[in-house]
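Have a look at the structure that comes next, please.
Removed from the display is one protein chain of the complex; every other protein chain stays in position.
Each chain carries a letter (A and B) given by its place in the written order, and its residues are counted from 1.
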Amino acid sequence: MDNFIGKRTRSKEGPRHVTGRGLYTDDFRLPGMLHAMILRSPHAHARIVSVDPGEALKNPNVVAVVTPQDIKQTTKPFKPGRYAAGLKRSIDEYAGATEKVRYVGEPFGAVAARDRGTAEDALEQIQVEYEPLRPVVDVREAMKPSSAVLFDELGTNLAWNGSLSYGDVEGAFKSADRVVKENLKIHRYSSTPLEPFIVIASYDAASKRLTVWVTAQVPEVIYDGLREALGLQDIRVIIPDVGGGFGQKIHLIRKYVVLVSLLSMKSGRPVKWVEDRSEHMMAGGHACAQEFEAEMAVKNDGTVIGLRFKEYDDVGGSISTLTIHFTNKLNNLSNTYRVRNIALEGFAVVTNKCPVIPNRGIGKPGMCYVWERMMDRVAQELNLTPIEVRRKNLIQPDEMPYATPSGNVYDSGDYPGLLQGLLEKIEYDKLREEQRREREKGRLIGIGVVIAVEPGGRNAARDMAIFPEMKEPPGSGGVNGAKIKLEKNGTLSLHLGSPNCGQAHETTTAQVAADLLGTTPDKISTSIPFDSDLSPWGVAAANSGNNFHLYDIGAIHGAATRLREKVLKLAAHNLQVDPSELTIEDGVVKVPGSATKQITFAELGRIAYNNQHLIPDDLEAGLEATYYYTFPHAKPNLVPGAERLVRAQFTFSAGAHAAIVEVDKNTGAVHVLRYLIVGDNGTVINPDVVNGQVFGSAAHGIAVALGEGFIYSPEGQPLTVTYLDYGKCSAAETPRVEVMHRPSPSPWTALGQKAAGEGAAIPSPAALASAVEDALTPFGVKVCDLPLTPEAVWRLANHNPESERRSY
Amino acid sequence: MIKFEYLEPTSLQETFGLLEKHGDDARVIAGGTSLLIMMRQRLLMPKVVISLARIPHFDRITYDAADGLRIGAGARHRDIELSAIVKEHYPILHETFHKVAQPRIRNMGTLGGNLSAGDPLTDPGASLIALDAEVTLSSSGGQRTLPLEEFFIDYYETALKPGEILTEIHVPPAQRPGWAHIKFTPRSVEDFATVGVAITLQAVNGTCKDVRLALNSVASTIVRAKRAEAVLRGRPATDATLREMGEIASTEVDPTDDNRGSSDYKREMVKVLVRRAAQEALQRTT
Partner (left out) sequence: MKQTIRVTINGRLYEEDVEPRQLLAHFLRDAIGLTGTHVGCVVGECGACSILLDGKVVKSCLHLAVQADGREVTTIEGLAKDGELSPIQEAFVKNYALQCGYCTPGMIMTSHALLRDNPNPSEEEIRKALAGNLCMCTGYVQIVEAVKEAARGSKNG
């Protein structure tokens, strides 16, 4: 049956994209459509005294303006989500600021005009009076009583603080031979999708129906956001081709959908808004800067018996994603290690910077960074090799499925095998020898080897673990659907529950459906775009490589299996045989070996929609099946109990990474000589697609480690509003990532598949830090903070500490 | 983007007339790679934009062994990079223009536009100064020539007077066979240089006879480092001399903090890269 699963097949998305026929939100034009611009704060922290759009509205081509007063009077705040559940006092967050602006670029109004140029002019004509307030930029400063406060309701910038402990952490640290400590830091960055935020909203006042086209990743966030903010019931969300997501297009975009919808409601016309690159860089959402104070309890032989850490999150100027980077630590809290005693404490600090969002990996790169930096540190302190220390602590394949101390259950994996495969591939011992020889010649080569799990699936109930006061789970597990139909002409059409943003949903699902139904992918068409009216979607509907493998593939598998039964039943009836005698090959249902006992999909299609006489009485007419999938092995610990054990995610891919770098001591420039990955993504449905996810996520993590990042001035002004200033890597600097697969299929998913989206973005920052530190061994330097810009590396190598100038 | 009127004169005389008529309201556009961005950001808000695209022979590149190289101000970076005569007689220019941004920009941006913008972060100026280039500035009142190193006044400020445009760049026959150009871009190659170093030198038996050293991205203009040149000129090019040259060069620059690095760091990189550039240039003389 595996004609297509696991094979290279022709991309189904490729032809339209290479000819410029992809259809993105910006490609849609509606009759009478207006163009919007967003009114944004130039201040990091200020009170809005007044907003006067009078001058702008004098231009007859300016049709509608939304002011903070409109936002306050005509919309409601978003429902506080699960990431804001720990606030002592609830804080209203509207689609735009109403009284105070808390970061440069924060939206607080909008204007719609007949063309974009006029809207730009109008924006300049809106008179805004601000009362500037003291900006809060540094996390440690923000926590001091002397700091200005972002949210008066809270009276402090430490918006949330909480802790979790698993096992006997105190005991572990007491019985340790040694405690290894380190402070670590990971900075603000984002995946900066090439297509910015784009929204078209069209409100039909007569029928009270709102339709939005939006380049969003999670339909539910948009759907719920519109309902909550605008009080509308009849909402249709259409998501065409999405030009890159990476998490950026999940949360903050809902604000703009509401603002643009308001403009449409006010003007009675469709309104389009296209975000500028600089708007995205300052206000589109950043991954959280995280500071860690980590301690590891170890035995002299390298056995790690405990880990505890404090985490300070610089969450920016919003409370809606307050704990998202901390709570995600539960997803890979154990990484690949059998350490049973782990404690963590989180400090979520609001600052006058862009709000944080769930960027590729969401806090998991930080968790992995803690583990892998500390493993290297342990090796250094105990005079062991970094490989030995890791090997000593890895979960063994015969321990699978493995229950972690926090309640995760690892489905499958051979971590020692991944590590060994990697070492063999890079010829580790030879490489160390070469490194020694080159070092004698003055060349600084460094080798970093790290290992990581990549969790997949979703469970919103996870967050109850950090909020014991929460009584009802904010949802649990995940649900998504798929529909498959055998058409009258014998072809198949698929309706997925998820939108697509480059993870090849169409290609991959067609491969699965083709194998299950005995046809070929070219006879299968997948409907795009996502349409909330038509798509069989649930909470897990998302363009996310993290969810797709589980919920979408699960749903397609379920729907195709159901349809196959129907097809066989209808065929058996018409061929007058038992369904068990039948096979399907290339769209023909037949009794093997018989030349006459066969019937084509097209013939079955004509019967199913046309000819009651030939349909068995106990079979529904038509040939269509829908399936909503939930992960069948989600229990126990789906919802945390008193012990706060919880399944944060459900499948566990893994990868061992090696970074081999050369450092120029005199300039600090780091050149990646090789980057290799031995990965376990479970059953690989399409190797090109999975490799693409791995290449892309690795490249991003590497670039993050080596310098891309958001920088703020001491006044809270963003200094990185273009790709160049941000330091985005091009093809010329991006190393050629090499990938090998060593899959351990999941015993719990339909095909053994596991996640492959966030993947290599999780361990790659740690791999680079490890390699650069290794290269700098002659100077006795510790790498603790990212990013490793040339200047940062130069300062390390030359023991020249930087004065605090700017803030990441 | 702001509103403006777009004009395309077909001769220099016509251009000068338009510049006189519109005065401060007018900006000249050549490739447009920097002007359009500044206009979009409303840093410049001209009412009239005058294109030089239709002026005949404005992008001509000619060479004469006695006179040297003459580059029309409308020549695009890519034209200069790919010019066979440039490659043969001025390899440092070939190398420099190969490193300007990336091909899409090089196909658009012109040399005249680049120099006239007075942006200290860009590459061509330093190599041209290292080759003793001079620029011709023209207006309805006539034309004048100026050594390029005197053309740059301050950030985005040049010796161009109102009504005047840069029309030609002249590079005399190359005097010094040793050369090097280093564009230090620790992030994307597409980025502006963190530090740019251009050097030409002549050496006989390891002793430097003459040298020109210019740097970009480390001061309010592209600068010639004359005192650093003096360190090397007439002296044996030992490691110690080159080190001293770098040290002195670092005192002739005034870098600012930006995302590419702090001023301290850039000053240190000037020391390292000037030394490396001089070593590379010396190797080319043997």
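Just so it is clear, a residue touches a chain if its C-beta (ideal position, glycine included) is under 8 Å from a C-beta of that chain, and two chains touch if they have at least 3 such contacts.
What you see is a predicted model, and the numbers here were worked out from it, not measured in a lab.
The hidden chain makes contact, of the residues A:Ser41, A:Asn157, A:Ser191 or A:Asn335, with A:Ser191.
The omitted chain makes contact with just one of the residues A:Leu724, A:Met740 or A:Val781: A:Leu724. When the omitted chain is restored, the residue from A:Asp70, A:Glu106 or A:Asp241 that touches it is A:Asp241.
From the options A:Ile200, A:Leu418 or A:Cys501, the residue with contact to the unseen chain in the full assembly is A:Cys501. Although one chain is hidden here, its contacts on subunit A can still be listed: residues 10-11, 13-24, 26-27, 117, 191-196, 241-246, 274, 276-277, 501-504, 688-689, 691-692, 695-700, 722-724, 728, 730-732, 734, 736-737. The missing chain lies against subunit B, touching residues 1-6, 8, 29, 31-33, 36-37, 40, 49, 51, 53, 78, 101-105, 107-108, 188-190.
By our rule, only the chains that are shown with their structure count from here on.
Look at where the CA atoms of subunit A average out and do the same for subunit B: the two points lie 44 Å apart. Residue ranges on subunit A touching subunit B, taken from their complex, read 117, 120, 124, 666-669, 707-708, 711, 719-720, 724-730, 732-733, 789-791, 794-795, 802, 805-806.
By the touch criterion stated above, subunit B contacts subunit A in their complex at residues 1, 3, 42, 102, 184, 186-192, 194, 257-259, 261-262, 265, 268-269, 272-273.
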